[in-house]
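What you see is part of a larger complex, with each chain still in position.
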Amino acid sequence: GPVFGVKGGGTGGGACQLVPMEDINLHFNGDFHAITSAHNLLAAMVDNHLHFRGSPALDARRVRWPRVLDMNDRALREVVLGLGGTGNGVPRQSGFDITAASEIMAILCLATGRDDLRRRIERILVGYTADGQPVTAADVKAPGAMMALLREAIVPNLVQSVEGTPAFVHGGPFANIAHGCNSILATRMALHHADWVFTEAGFGFDLGAEKFYDIKCRVAGLDTAAVVLVATVRALKMHGGVAKNVLAAPDPAAVERGLGNLEQHLAAVRAFGERPIVALNRFYADHPDEIAVVARYCAGAGVPFAESDHFMRGGEGALELAELVEAHAEPESVPYTPMYRLDEPLLAKLQQVARTIYGARDVVMSAQALKDLKEIERLGYGNLPVCVAKTQNSLSDDARRPGRPRDFEITVRGLQLNAGAGFIVVLTGDILRMPGLPERPQAEAIDLVGEEITGLR
Amino acid sequence: GPVFGVKGGGTGGGACQLVPMEDINLHFNGDFHAITSAHNLLAAMVDNHLHFRGSPALDARRVRWPRVLDMNDRALREVVLGLGGTGNGVPRQSGFDITAASEIMAILCLATGRDDLRRRIERILVGYTADGQPVTAADVKAPGAMMALLREAIVPNLVQSVEGTPAFVHGGPFANIAHGCNSILATRMALHHADWVFTEAGFGFDLGAEKFYDIKCRVAGLDTAAVVLVATVRALKMHGGVAKNVLAAPDPAAVERGLGNLEQHLAAVRAFGERPIVALNRFYADHPDEIAVVARYCAGAGVPFAESDHFMRGGEGALELAELVEAHAEPESVPYTPMYRLDEPLLAKLQQVARTIYGARDVVMSAQALKDLKEIERLGYGNLPVCVAKTQNSLSDDARRPGRPRDFEITVRGLQLNAGAGFIVVLTGDILRMPGLPERPQAEAIDLVGEEITGLR
Amino acid sequence: GPVFGVKGGGTGGGACQLVPMEDINLHFNGDFHAITSAHNLLAAMVDNHLHFRGSPALDARRVRWPRVLDMNDRALREVVLGLGGTGNGVPRQSGFDITAASEIMAILCLATGRDDLRRRIERILVGYTADGQPVTAADVKAPGAMMALLREAIVPNLVQSVEGTPAFVHGGPFANIAHGCNSILATRMALHHADWVFTEAGFGFDLGAEKFYDIKCRVAGLDTAAVVLVATVRALKMHGGVAKNVLAAPDPAAVERGLGNLEQHLAAVRAFGERPIVALNRFYADHPDEIAVVARYCAGAGVPFAESDHFMRGGEGALELAELVEAHAEPESVPYTPMYRLDEPLLAKLQQVARTIYGARDVVMSAQALKDLKEIERLGYGNLPVCVAKTQNSLSDDARRPGRPRDFEITVRGLQLNAGAGFIVVLTGDILRMPGLPERPQAEAIDLVGEEITGLR
């Protein structure tokens, strides 16, 4: 889906790229399709249950299971379905999320095996009866067929870099709208086969890594030996207030101004009881003076620092960084400190993340969010971790605030119980779980020339 | 989709089955997923065009491109989308068809290569401007990305029977809602590699075969050497008026009464200038007296007849039939006679099919159908063949009329121009292009036991 | 409502006009408002019943009670309401009719007193339970409050012509979308106070008068002493095929061609066992040669004929007609012959009206109409009279066929049970029960100048 909008693909670039790139970015092994099918089969079973008035008696207005498509399609965010008469189901408001935001995606990534996958699917909350009793996927008898659809998708996919380094690509819950980590099964499989395993927890430490620790590691009993924060001169300049169209011009002062953002991320790493390493991902246009600003800052802050030029030079370009990691990795793992205990109240967990990781002053709950909170606690799910959906463009929930914003509040629009995935989705700011295409979508540039796909980024 | 409802899979059964059965019936090589994605990408591009008021200025009320899902999901037949404010696209009524009914499915099956595929995609009609000018897929700049998504799907899939006979499974436009034939590329590939190629034109000669000749063969320049009508005692008894739940009891008189249906199909074969062969597909419960009724009838009518017991005995069980076909196949192909010329008026083509193939007295056009007809002719597409969507349970458009109904009218609800596929979809009776699940869907019985999928039929 | 569109008001014109004209055409005594309120109160009670899941358990998809507004507002024809969450009722498809088409309007006009009004309101069908049991206005406890709202509206309104002739104006069910007659109470009150009572049964004998006899007279036990068919040269020319913009030019040949229309109406009058009188309503622009055509035709057909110039000359202009009526009125009333017996099947009643009154060859029932018919008969309402909604511009159901069309079919889109009014609404062609405004609505010309309303026609 997203490759047709503005976002590039997820396979890296230059000399440091996973292959087969087009497959990974389009249909790949069909995992996203299988997840989409399993998700929508459950939706069809839910609406069929409504149509035939199955037991327990779901209330059409209290269904909580959307549909998904792997497509940037804003027109599907809010729909009324079931129209056209009594033969066409029960009219109700609903909507579509992008597949990356599907609870099935999260479940697949958090399942520790097929049995666990089934148990999680069974307890998915699909809605309520008129008197507020929860109705699950098991109640509408969908889990068996969903398991059949996910038979292959649960198996990790092994690919390789252009240099032949093995890599697992498995699952894709984007960190701005979901929990942001690849599958536990893939990570475990990697750990069984390699001495060193690197995992990406995407979209900034505030989004990907917080959830990596507080959700994935907690479920899987994983820990980390080292944490590499990847910085770029371009991003720091943006955080220093430089507009997108003039990023190419050297501007060490802007890099300097943007360091606050890096500083907040470093503090966040330490709040997990880990020691950060900073890697500067080199771009062609970076000016030595700009790089020097970052190096100097890290030296002053006592943070190991290395440039990395894998884009231009492949593995060789990352040797310095590799050695740095080897040198600073914990010889024996010191367990990370979670950001919160599961038995704390939900709001406290959220405040802890917002204050410590984002640097917010406080969390503001909308009326809807308070209602959701009460509901979730009533159902006995107050002990789940939180999974914040937030813009990736700012530490705050407002995409237009770069750098290190201070004295801001995180506004919570609503909470969604993902009982199968085992977390509470926290919708902040105006982040949407179904993106739209831009006015000039990348899709217009994509083509098939002979048998080769062009225009994919 | 359909395997979760009442319909069984499409891989045969018993000793005569294609493998790997679960794959073919679920995700297979991802062709259906790719078609779904390409179809919905075009839909997203259309709504994006509306949202950003692209040029030419599509009228939201005159968009003609639905979305598709490979799912039996009645609640999606009619939806209002684009709700929730100016950020969420333009509100409009629309709906979802099942992927088998997608014009992209038809296009993929009728394309004679990648270039032809592209040309067909480009000319898909997606809607109109406010003053009635057609807007195409090319106008919204979607074809390139759609081509990329279909790169693999256009390649035929080679599988085999449990006995090792090679088989192509490629494309799935159900004959009751679409044109019912596998891809031209697969058929041509088979013809290049084998002396004898059998192709299934599903759901009754009235649906599958009529379109096989009038649409697929016409486009591909194909012809047939022999036509095998497959009959079953069960089906003939149903056409003889026997209820579904008592079909097991032997009832030669009912078989006799049901022969009218066979007779109409035989007449239809001959109307194409072909000589029919009747194959009786044996079921375990068939009584010799019942089979004798059919054999006697064929003898009397001068039609070659053979029992075929491939379900129980595999290829060996079909030897008699194979010899019969070999004996009666045209040594040199006599070209088939199309049911109509393309330059006849649309209504005349439709009447010709309805009268000659279905045995109808006449065609009744609804007000909407007449409006559609006028519109299609205005756009200069009156010269396309017709592709009738009609129930498979009756020669008429009323599923409750078995046997050989007489003196009936075919009621046309509406026409849809499939400018890319190159035909006019004719919606008759109450046939729907998006099925629903039954009260007890097969999905409830499907499961994954270990790594094995169970409950698929 | 309609005065804002294209239709003129209902108070006559020239020297023959009812006063106070602006009041009668706008709010008048508030009867339309009261009917609108009572109708919509029932709708609110129905949706409240759904919202609180009252007993009997209405199925939201089977509610049959629309809302009404006295406004030409096409955007309200089809709506989805109950959106916005569980606090806002139950989502469902519904729509608005114009107040003139409200069943409450028909009930008010057919009620023989307050007790009868209440009984009719109580038995209004508002929908069904999921298993098809009817739910009535009494079931949702609305009748008492509706009666309170209609307290004044049920009382006939006495106005006068500009010459002081008393006139009752009470109720307004337009004959193209409803039963077309003023209230029984007003007619009875007039009969108690006057020697001669004239009643208008609007929009052509085929619409207004058929229902006047078969519905109103049947209920009220009324009969007529004489029947005056009002013809105009303009209308006859239109029926003779003359376009609207050239009607002003004299064209006796066109009048001649249009006589077929008059002829069919004359036959219809006779089919009720009555003797028609033809009144030619003079317009300023009528040419003597044109009038002569009509006079000659009537003479030839043995039909009493008079010109009437009340528009220019008031009562005096209608003296000749009045004398003609006096001369030809039945000295002792010979009861009229209804078009059908109530115990005939619904379809037979409809065919009888279509063939005898409209001159149709037959009635074509859509699939929906057949379903409705079955439903109505299942509920035991097959013995009600039919109330056809049909265009007023043609004897057929196609507004573009003037004159006396022959060999045509009346297509029935659907049937609606008005159990309170006591008839079955038959929707034919594309007649709508909620009109729209034209591109240049009359509303644009209406204004208030000082205290005077201008632009009303």
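Every chain is named by a letter (A, B and C) in the order it is written, and numbering of its residues begins at 1.
Note that in this section contacts are C-beta pairs under 8 Å (C-beta built on N, C-alpha and C of every residue); 3 or more make two chains touch, one makes a residue touch a chain.
Just so we're clear, the structure is a prediction, and the values are computed from it rather than from any experiment.
Here 3 copies of the chain are placed, and the complete complex recorded in this file has 4 of them.
As a working rule, only the chains that are shown with their structure count from here on.
In this assembly, C is the chain whose CA centroid lies farthest from the centroid of subunit B. Taking the mean of the C-alpha atoms as each chain's centre, subunit A and subunit C sit 63 Å apart.
Between subunit A and subunit B the centroid-to-centroid distance comes to 41 Å (mean Cα coordinates, whole Å).
Separation between the centroids of subunit B and subunit C, computed from CA atoms only, is 48 Å. Residue positions of subunit A touching 2 or more other chains, listed in rising order: 80, 83-84, 90, 93. The part of subunit C that touches subunit B in the complex is made up of residues 80, 364, 366-367, 411, 430.
The part of subunit A that touches subunit B in the complex is made up of residues 4, 22, 26-27, 30, 33-34, 36-37, 40-41, 43-45, 47-48, 50-52, 67, 69-84, 87-90, 93, 95, 114, 118, 141-142, 144-145, 147-152, 436-437, 439, 441, 443-448, 451, 453, 455-456. Across the complex, subunit C meets subunit A through its residues 53, 59-62, 80, 83-86, 90-93, 130.
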